[in-house]
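Note that one protein chain is taken out, while the other chains of the complex remain in position.
This part shows chain A:
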Amino acid sequence: MTPTSRTLVRVPVWPLFVAVAFAAVALTALVLIENQKLLGAALAITAAVCFCAARFGGVAAMEVAASENPWLLRGLITVASLAVIFVLRDDNFGLLMLATVLIYATICLGLTVQMGYAGLTNFAAAAFAGTGGYTAAMLGRQGGLPDALVLVCGGLVAVFIGSLLILPVLRTRGHYGALTTMAFGVMFNVFLDANDFFGGPQGLKLPGINLFGWDFTNDIHIFGLVLSSYVNYVILTGILTALAMIFVGLLDRSWVGVWFDVVRLDETAASVFGLKIAYWKVLAFTIGNFLAGLMGAVYAKMTGFIAPANFTFGDSLVMVSIVILGGIGNRWGVLPAALIVVLLPEKLQFIQEYRLIFYAVLVIAILTMRPDGLVARRVRKLHTETSA
């Protein structure tokens, strides 16, 4: 037997540069373009380039380069992100949209752990995010707690509320578990609407973030440039998304990720070989709800105002559709999917009225062409992983 020592064949890294640069340009263009025809053209070109790259091996080359050089990839993404922020530095609307996309993407990373990995269908992601948002608002009223802790509390309270739900979710199999979360997603709204203590349908106001003495309502002055205060939020959400991506990626490439998959695919085999199904489901549920609550708190503080209408059952469905659209179980897929799903209705005004219909049609259309989503999940290859 030959032990597979890591082959030291150098893979070319230029596809990585090209891919990150292209993603940055496409992202900036989609955020900046206002004209609807131009936007359509930009989308079509992006789709065509991605299609060709997949067809002619560009994507494969990029993936190999990325898995061989994870730190180069992270560096490139950081540089590209700074470049995008620089271009959008005083476009408040664009920056707000970008931060919203990142918030959705991170919530959907949590959903990926729940649905894609452990197989727990969660139709209440927006309600868990809302739990985090309302936690931030209520804690803000009391005052005194530093915002870093307020955000973490948003996540923890969502985990707590989730733990009240976990028993029915665990006890009931398949569709019934999904129904339980659905009921919670709907009840969350009804409860808040009827409850004056939480502001009722008018909602609650809350102040912006102040992290370690830095007030996010301030513009950033750096190198003689003035960056809009919203850049603060883009940077914060960007960092949180990056951390969540790294965390979920490590999770996937560890025993925990394997056990999640086994629990999803075959509970009998899982338990016969010693996996305690309930433990792994609770773990996945907790991780996902924490991310939702955390990002919900960030969202609430970013917009400065929350109402039940921000966290509807429809929003939960949108989050599920992002996960499915992106390619269930592939954490990279949620990024383009969140971009499309959040950005298009904002840009294409005529869609807004028919938002949910638009999502339905979009999901059906993309899944017809790509049944595994935009970025299909790859087979895990644990041995290639030697370091973080």
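What we mean here is this: a residue touches a chain if its C-beta (ideal position, glycine included) is under 8 Å from a C-beta of that chain, and two chains touch if they have at least 3 such contacts; residues count from 1.
Assume contacts and distances are computed from a predicted model.
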item	value
Record-based protein name (UniProt) of the chain missing from this complex, from "ABC transporter ATP-binding protein", "Electron transfer flavoprotein subunit alpha/FixB family protein", "Carbon monoxide dehydrogenase large chain" or "ABC-2 type transport system permease protein"	"ABC transporter ATP-binding protein"
Residue in contact with the excluded chain [from A:198, A:247, A:305 or A:358]	A:247
Hidden-chain contact residue, picked from the options A:270, A:295 or A:366	A:270
For chain A, the residues touching the chain missing from this view	1, 3, 247, 250-251, 254-256, 258-259, 261-262, 265-266, 268-277, 379-383, 385-388
